[in-house]
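Of the protein chains in this complex, all but one are displayed in their positions.
Order as written gives the chain letters A and B; numbering starts at 1 within each chain.
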Amino acid sequence: MTRLGGLGTASAVLLAAVAATTLLAPLLAPYDPDFPDLMNALSGSTAAHPLGADALGRDVLSRLMYGARTTLIGPLLIICVSTVAGTALAITAAWAGGRVDAVISRLLDILFAVPGIVFALVTVAVLGPGIPGVVTGLAVAYTPYVARVVRSAALRERSLPYVAAAWVQGRSAFAICTRHLLPNLRPIIVAQSVSALGFAVIDVAAVSFLGLGVQPPTADWGLMVKSGLDSAQRGQPLEAIAAGVMIALVVAAVNMLGDRLGRRR
Amino acid sequence: MSLLSIEKLALAVPAGGEWKTLVEEVDLTIGRGEAVGLVGESGSGKSMTARAVIGLTPPGARITGKILFDGVPVPSGRALRELRARRVAMIFQDPRAHINPVRSVGDFLTEAMVTNLGVPAREAGARAVRLLEEVGIGDGARRLRQYPHELSGGLLQRVMIASVLAAEPDLILADEPTTALDVTTQSEVMAILDELRRERGMAMLLITHDLELAAATCDRLAVMYAGRIVEARPADALTATPLHPYTIGLLRSRPSLERVARRLPVIPGRPVAAFEADRGCAFAPRCEHALSSCGAERPAFDGTVACSRAAELTLQGES
Partner (left out) sequence: MRFALKRLAGLVVVLLAASFLVYGLLYLVPGGPMAFLLGNRSGTPEQIAAIRAQYHLDDPFLVRYVSWLRDALTGDLGSSLVYRQEVSALIGSRVATTILLVVYATVLISVGGVAMGLLAGLRGGRVESAVGVLTSVLLATPPFVVGVLLVIVFALGLGWFPVFGAGDGLLDRLYHLTLPAITLSLASAAFLARITRASVREELGREHVETARARGFAERHIVRRHVLRNASIPVVTVTGLNVAGLIAGSVVVENIFALDGLGSLFVRAILQRDFAIVQAVVLVLVTAFVLINLLVDLCYSALDPRLSR
């Protein structure tokens, strides 16, 4: 923990607290996130609703607690898939070299040519609005982000003598890649994935904000900013501000962690 | 009065909360038109000494002692820029890094003439071509349009020399001017520098680790070790009858055409920086003539040599 430094540790603690809160939301939340207390709709901060109630009278604090789930699970899935796929492609390309490398690199270039959010919107167009479409699109879009960095690191690593030594000892290519190459690349992969996670949180929330990701009435931070914008026009900005600040805090914490992890190499 | 006189110069840089001394007790003079070689291994403080003359020391460095140029202490601010622009010029070791890669050779050469000396751009271009001619680069008009990456290291160093000549300074500080070059071009570039300098009566402080090169070019030599001058004498005397054990070590460890050696003698141990040295003579741990008393007290530099046994030892020079 000391190696993360003060801000890094604070970020890790913040993320852990958010994760714990959302997992324990059924116990911690003062209200059912879907319970409409119509009498208090668009109320400001009151004793009953510390962060107010939304346009349908649902408790903003409770929805914030539950909302971290969809806000974070999508990006985590995206990062898992794109990290595994990106690493596999990168190591295959670096190891095989030649034509395989050329084909994979070209493919990654082409994927890179389409901005992530446009990719997500296209898959949403195909699969229909909802988390599956968003996750599929962004997982593909983020693969080159991981793969490019890992590929060049793997190329460097591959030329080191220990790989040749293992090769001479008769280890299979697969064994060398998984037993030797991968552990040595791990810091780079982790740092790159964590920094990609920050972008993923932003992109997923943005698609939900557009109404193409998480669908109402599910509590979700991106959606809360959207419905909060309507509430703000009716004089009650608390929901939008609360959800927006939470997203920014989580992304800032993730970025800080990625920065610290990347610096340690 | 000498052109440059350095008295009791000491220089320390802040590092990790403490001061690290790089140069101590350095006395050095250079007369008009004279060439002086400052010889030592890397970390001996020779480069820092030269940089101190034009205030190019690292930020935060603490400098004590006196540096007089033409009888006047080295100034700061505008006057220091004036001194750098017109009177003292520096040639750096690696021209590839020390010449802006995105500006053309012509830009590099004319920039100082136009900015510092107020020469009109067209005339500066013509002068640049003549200067290139003088340092042995023909087809100057084409060269001016080229970029540094299109020239070899040797040519680039000639460009750097030309840029220094353009300012017509009184003193040239040449910091390892040939070290980064191919062996084949080293002597050529050195010869050009020395010849043009003599013609114009410019003084030079040559900083090098190569004692033989310095002896061939300079009138007087000063050998530095661990931030201090350990021996300073006329070049021929120093190479013929070196007084300090370190000087002879340097002389011996250089390959020679006249001498067949099975293996080059080396000075045992590694060179130390001033802040790493113990209380006594900094060279004592590596010295084959060292007595236990050498480690106790640091020998003072008497203007010729800094060795407590200098009088009793007769050391063999290059023979």
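Things worth noting here:
Just so we're on the same page, a residue touches a chain if its C-beta (ideal position, glycine included) is under 8 Å from a C-beta of that chain, and two chains touch if they have at least 3 such contacts.
Everything numeric here is computed off the predicted structure, so don't read it as measured data.
Within the full complex, the residue among B:R62, B:R103, B:R142 or B:R198 touching the omitted chain is B:R103. Note that of A:L24, A:L38, A:A102 or A:V118, the residue touching the chain absent from this view is A:V118. With the whole complex as reference, residues 106, 109-110, 113-118, 121-127, 129, 198, 201-202, 205-206, 209-212, 222, 225, 228-229, 232-233, 237, 240-241, 244, 247-249, 251-252, 255-256 of subunit A touch the missing chain. On the side of subunit B, touch with the chain left out of the figure occurs at residues 54, 56, 80-86, 89-90, 92, 94, 97-104, 111-112, 115-116, 147, 149, 163, 167.
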